[in-house]
Structures are given as structure tokens and as C-alpha cells.
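The complex appears here minus one protein chain, its other protein chains still in place.
For chain A:
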Amino acid sequence: MAEDLVLDTAIRDWVLIPLSVVMVLIGVLRYFVGKLMRSSQTADEKIVKEGQLIIRARNLRAAANFIPAKSFRLRKAYYTNEENGLLHVPKGQATNPQAQMFSDPNMAMDMMKKNLSMIIPQTLTFAWVNFFFSGFVAAKIPFPLTQRFRAMLQNGIDLSTVDVSYVSSRSWYFLNLFGLRGLFSLILGDENAMDDTQRMMQMGGFGMDPTKSLSAEKDSMEIIQHEWALPKMGQRAEEVLRKFVKQ
């Protein structure tokens, strides 16, 4: 470090602390607003049915070894047989999710609400930070970094002579944005823990075809190897009992 900057304590009191506090409070506010805006959807019967069906099939798959081979075969046939198995989706009946979305305005509305509740607070805070706090050297990271990080950490101040570990206020905002997730998960419960990244994922997977997951479930059901656990359980019980007797 070539030279140490002397920062005004007023910057701490009027930039660093308020910025961090506001970020936390906005996170909390966003959580509650999101909670308020979440409409209680009346789920479509067909979709609920399919979801439950998949859960049932998954349970069967997980617990397959605890039932006799015959019972497993029966259940497997019930789920996967080619004529009227529950997981079997007839060709041509698969609905196009895109078309379904357009036919159901509620779904699009919900999606938009979710996105808006994410984007609006972020743009607003960013604008607010830009307006009030642009150009401050607000903080200093306590470990050395290479020049590559300059663009990331000193966003908003164009001084090439300042040591890289000094952080501009705008970059402090970004650091808060990413680093506070852990804190939010602690104070707001786990619903919020994975909101941003998770929502991105949801957006990516949005318009996913429910029939696809049905047929995927069917495939994995078909390749499962069945091995009844009961014979082994006898051994296990014997072990346990022997232990008891020894004591």
C-alpha cells in the first residue's frame, strides 16, 4: 500500500452506515411486500393432480425395497403401463406450455408481479445510491487485491492512483446486495434465503412442460432395480437382539 487515504468520519456516519442500514431495511421491506402481493392462487385441478402423482411415484421409488417384489411389480404396472398407466402420457395430448400461459392471464400476471417485486426495489435503491452517494470513497477492504478488481470495487470513481482495496459507495452497494443474503436468511427465515438466484432459475425453467416430468418419472421408474429388504432385515434384527442379550 503506497499511501493511506484519510477518510472523513462524516463519510462513515453519513454514507457507510446509512447505506448498509437502508440495504437491510429494504431487504426486509421487500420480503413483506412480496408476502402481501403474493396472491393465493386457486390451483388448476389438473396441475395439482399431476404434482401429487409425481410425488406418489417418487415415494414408491424411494421405498421400493420395503415391499415384496410382487407388490412392487403391481404398483409399477399401475404407474407405467403403456395403455392406461398413470404416468403414461398419450401422444398428442401434451399441452404446449407457451399456449397455456397465454390462455391464462393470471399466470403471466403472477410472473410479472414476482419480477417487478424484485426489479423495482433494486432499481430504486440503485438510483438512490447514485443520487445521494455517488463518488464517495466509502470503505476499505481489509485485504489486498489485484488491479483486476478495480472496475468492480471502484465503480463510480475514476482515480487510477487510489489503492484498489478502497471501495466506492456504489460498489459498497453491490457488495451489500450480495453479502446480505446470509443475514436475510437468518432474520427472515429460509423463504428468503434463496430468493434472487432461485427466482432467476425459475424464470429460466418457466414454461416447463408438466408432461415432461411425468415421462421422466416414468423412465426412472422403469429402470429401477427391485431388491426386497426384508431378508436382510432379519439379519439386522438378529444383530440387534444379540447385542441386547449380551448386555
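The rule we apply is simple: a residue touches a chain if its C-beta (ideal position, glycine included) is under 8 Å from a C-beta of that chain, and two chains touch if they have at least 3 such contacts; residues count from 1.
The working rule: contacts and distances are computed from a predicted model.
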Name per UniProt, for the chain absent here [options: "IBH1-like N-terminal domain-containing protein", "ER membrane protein complex subunit 6", "Thioredoxin domain-containing protein 17" or "E2 ubiquitin-conjugating enzyme"]: "ER membrane protein complex subunit 6"
Sole residue of A:37, A:183, A:216 or A:241 that reaches the chain not shown, by the stated touch rule: A:183
Interface with the unshown chain - residue positions in chain A: 7-9, 11-12, 16-17, 20, 62, 65, 139-144, 167, 175-176, 178-183, 185-186, 190, 193, 229, 232, 235-236, 239
